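I have a structure I would like to understand better, so I am pasting it below and will then ask my questions one at a time.
The excerpt is restricted to a subset of chains, each kept in its original location.
For clarity, chains are labelled A and B in written order, and residue numbers in each chain start from 1.
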Amino acid sequence: MKFHYARSCSMPFCTQRRIEFRDTDAAGIVHFSAFFPFLESAEHELLRSLGLSVMQPLDDGGHLTWPRVAATCDYTGTAKFEDLLSIEVAVEHLGTKSVRYGFTIRRDASPIATATLTAVCCRLTADGQLTSIPIPDDVRQRLESVASG
Amino acid sequence: MKFHYARSCSMPFCTQRRIEFRDTDAAGIVHFSAFFPFLESAEHELLRSLGLSVMQPLDDGGHLTWPRVAATCDYTGTAKFEDLLSIEVAVEHLGTKSVRYGFTIRRDASPIATATLTAVCCRLTADGQLTSIPIPDDVRQRLESVASG
């Protein structure tokens, strides 16, 4: 049976996920677009591990949230139904108002994709207004703890 | 080339859609779960054709909306990438507070699935509270115009 875990995490945070049938396509492999929700879920899991959330309640009834401004993915391999992937995450760049996460996705220790997500720190008010703001200090410190290199 | 439209609509409303690659799976066919968004989109298109919306603004700042309480689908055939499907919709049952839509999905005139969606008429307040309400008269009249049989 092939269901052993890959153990080759070199970044600050690593998670695993098994490929579900809905993520495959008629070419018999994971659809290229399905990798992006995988990245996002790894990012959210990283945030939870730091005591943060991608929708963090603020004192004034609003939320701190992180809309995406860029996403990239380079594919060097493929994944199939029931494959177990490891997804590594690190903070590659921390700006005043933005963060860029870097990801490596592996299957059986071999990288099959490298990717980035760039998100902007925003205040979302209760009535749905979204404004970019500097990353609060306590959030910044936690994100720095998972910086790459 | 196979891209001609099926023209065999026997229900009050009919729409078409071409299968996208993301809706296929590793068995080479449309994933069974992908049919449900197809049904919903046909329902929404039906509502727009009646001058309604699945998120209808109300005078008090809230919305009239239709959460689903049941979904069923029986599969008698399959669909593949780039197939052109016709989706027929009718109102099968109109209750005081609920509506059940019936659907037939065809590929080249052959039915490949029959399905139902049951939705409840609800008031959604601006602060997110959801309460079931009787279907307003003007909405009811429009839905009756697309009843089956």
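Just so we're on the same page, a residue touches a chain if its C-beta (ideal position, glycine included) is under 8 Å from a C-beta of that chain, and two chains touch if they have at least 3 such contacts.
This structure is a prediction, so every number in the text was calculated from the model and none was measured.
Colleague: Please give the number of copies in the complete assembly; 2 of them are in place here.
Modeller: The complex in this structure file totals 4 copies.
One rule holds in what follows: only the chains that are shown with their structure count from here on.
Colleague: Find the geometric centre of each of chain A and chain B from their Cα atoms only, then give the gap between the two centres in Å, rounded to an integer.
Modeller: 34
Colleague: Considering only the defined contacts, which chain B positions touch chain A in the complex?
Modeller: My answer: residues 21-22, 24-26, 28-29, 31, 33, 80-81.
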